[in-house]
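Before I ask anything, let me first share the structure, which is written out below as structure tokens.
One chain of protein is taken out of this complex; the other chains stay put.
Order of writing sets the labels: A, B and C. Residues in every chain begin at 1.
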């Protein structure tokens, strides 16, 4: 099996699916000859031509609006938004149009658009190249939200997304785009949406994360293990619809939960997870569910290392739940 | 004291502040001669002229973008977005620009813009005239979010908003625009931001709501009272920054909490409140915090009465926490 | 800018009296088709009147009339049934022309069990995928880049379908219009931008939307032809649309058509135009009435008679009554359906929410069944 990083795995998934399904097209800023600023679509225009890999004018609302029209007509567009921070000009097209098309038409017009976009901090991008806006889309009925945490996951999840019939926001954790490497099968495989993954089994605390924070969580869990603390680690991977059962079952077993989220704390997805766990596992909880999150400030430039959750903080949060 | 409805109270606040402070200007679609589709700015153009009450082209991004520029220059713009559902074309200007201006400029450029917009369901508006998007803005660092629940609150809170120096989203619950009536002092008074209001004291369950849901909550609480159940009711009124203390103190007293939210459940503001209460009052909780919310579907047209929380459901949710 | 302006650059085929104007040649349309076009114009007029009455009686929650603008709807007559329509809320004639049934139309307004979109949207937000009439959205302008995308897709797939997208002059102020038109120019997408300049966007007059001399002139910025058509002249609209479709199918890209017309009534049933415009303004419109003009033209061609008019109106009146009787008292959609179509399949959180709701006592709509 070849070893790939996440960018290569995404590229591999796109290439594979474009070969398999002529309806799949890519559009976005700088996605053709340049292959995207992170090179995730590198080489695709050479193989599939400019009709299927389209450099667009600089307008995210145009990219998503056009992708919707294409999907209505029967294509399978996979638009790229250059950074998640630049998705907001397309926000209306996403939350008022894409998300509601099937519903508002009484099922007549599904719009299977898979929006790929790099997100998250840790690359010295300041607040316009670092945001983690997942909560905004999870709160929008009609969208699925998927976040891979390594190359194997990236390929298998992306293939699943393109093959199902609902709109998806596919958030790629750019901090680990190249840093996360692993074996990725050649050819076809899919990972089902809506199912979390137990990355590590443990008994005392359930640690829940997604995307690049999974790796941060694991750092903290490793430190905890050195202190003899046994943690179960869950990679949510599909944030909408999310896998309540796997998470709640784990917490019922461990009695404690820590959620690690990079986005600002208030009204983030961790709040939903915390509320859900408390609602469903209160009788099993031996301490309040803890959230370790980004602060409620815009993402900073120089101090990003102080802003983001890290392994030490994961450890101290784990300890806090144990000491409660 | 004159009796007013919420529209009249908003109009009164705007008129008062425009008389007091020549920097206050209004802009939006149909706000001048027409006085806004809900007539909240009625008559203002006659008194203050078209330079201070401006009908704009149909472009929310233009309304907010221009308001930001005006604020940087020293004005106090109070733009109106015709319905909260139409705020999304301006989403980038709000979350990436308005919210971050002070921070990103190191404090050089505050942008005190107060965005007024009617929101929420119950007026047979279907999903494009009914949405409750507060969570999206609460999750955005740098914005304040304020929701009045009656005419007195509307006037006092709006005056506070225009006089402070941070950007505010002022969400007006349009279902009770005319239905909520009450005495409103003539002339000047303000209600401090960031402070919740205990609307009713009680001992067994704390019920938390804002905007039109406060009235729904009270309906349920009245029914509960008939059954001998004593509820404390809190009107949050400022959702960002919200008053943790008042809420948590109440729950410590009652041991139970019900949050009533009109927006879709998943990742809504109720999740944040639930998580916060559990984090801070777990030892006092005798049942999980309950959320009564809108469903995770787009807001429907015909079935809106089945979609929205109502008094009976508030009652049954209160009973559920008591039966736990 | 004034609506219904006399303007040299305004393309016309027939004048107010129904005479072919000097230098113009009527498009080559079979008599039966001419009569079908007129039929549809009358249908819109009659339907609008009846529905507005129902709204005023409190039976419909909301309604929007097209009076004065009906001719713009018939641009679709110059297209193939396989071409796609991206409508705004004010072109029911384009749907009727394509065979949208009155029963379905009325059921949509009631949002009841027979509503093709299951009561999901406000009145006048139709959707009919069986006639390529795309689901209507309230947010102004959002359909514009979508139409461009559909047209790009047709081109990519080597099909010669075109898209026509309808919007008001107010919509040209949105960012969506700009990005949709700009993409269309760049990708030479086979799309026709049909701007109904009816003079008003709710209370805002057209000259507050832009300082451009005409809306058609905006086409320059997108590298496409922009033409200005008398929007009350159905033949001029037909010709302009046919030409645009031909260009589009030939690979020459998009066209912008400004149809100068007039919004005779309020913006919607919720509006009261007397607050913001001269009540005499609509009266001046009378002479421009697209129905009267086309009627005169047809009369001269012996394709119209007062008897036919009478018959037509009676036919529609009765058809409306029949359709209305059939659907108006149907029950609302089943409560269970609230959770359908959010996704293709029901995820577990929605299944739980559905179960919870079904276990609640049913509530009555304060609005249903008056």
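Convention: a contact is a pair of C-beta atoms (placed from the backbone, for glycine too) under 8 Å apart; a residue touches a chain by one contact, two chains touch by 3 or more.
None of the values given here were measured: they were computed from a predicted structure.
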item: Chains shown that the absent chain touches, full complex; value: A, B, C
item: Candidate in contact with the missing chain, chosen from C:186, C:245 or C:320; value: C:186
item: Residue of B:16, B:31, B:61 or B:159 in touch with the missing chain, whole complex considered; value: B:61
item: Residue among C:40, C:88, C:138 or C:174 that touches the chain left out of view; value: C:174
item: Contact set of subunit C toward the excluded chain (per top definition); value: 173-179, 182, 185-186, 188, 208-213, 217-218, 220-224, 253
item: Subunit A residues touching the omitted chain (full complex); value: 29-30, 33-35, 37, 55-59, 61-62, 85-86, 88-89, 124-129, 265-266, 295-298, 300-307, 310, 312-313, 316
item: In subunit B, positions touching the absent partner; value: 25, 51-52, 54, 56-57, 59, 61-62, 64-75, 77, 89, 92-93, 96-97, 100-110, 141-142, 144, 164-166, 194, 241, 244-245
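In this text, only the chains that are shown with their structure count from here on.
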item: Central subunit by CA centre of mass proxy; value: B
item: Label of the chain whose CA centroid is most distant from the centroid of subunit C; value: A
item: Rounded Å distance between subunit A and subunit C, as computed from the means of their C-alpha atoms; value: 40
item: Residues within subunit B bordering two or more other chains; value: 85, 88-89, 127-128, 266, 295-298
item: Junction residues of subunit C, two or more chains touched; value: 115, 120-121, 125, 137, 139, 175-176, 342, 349-350
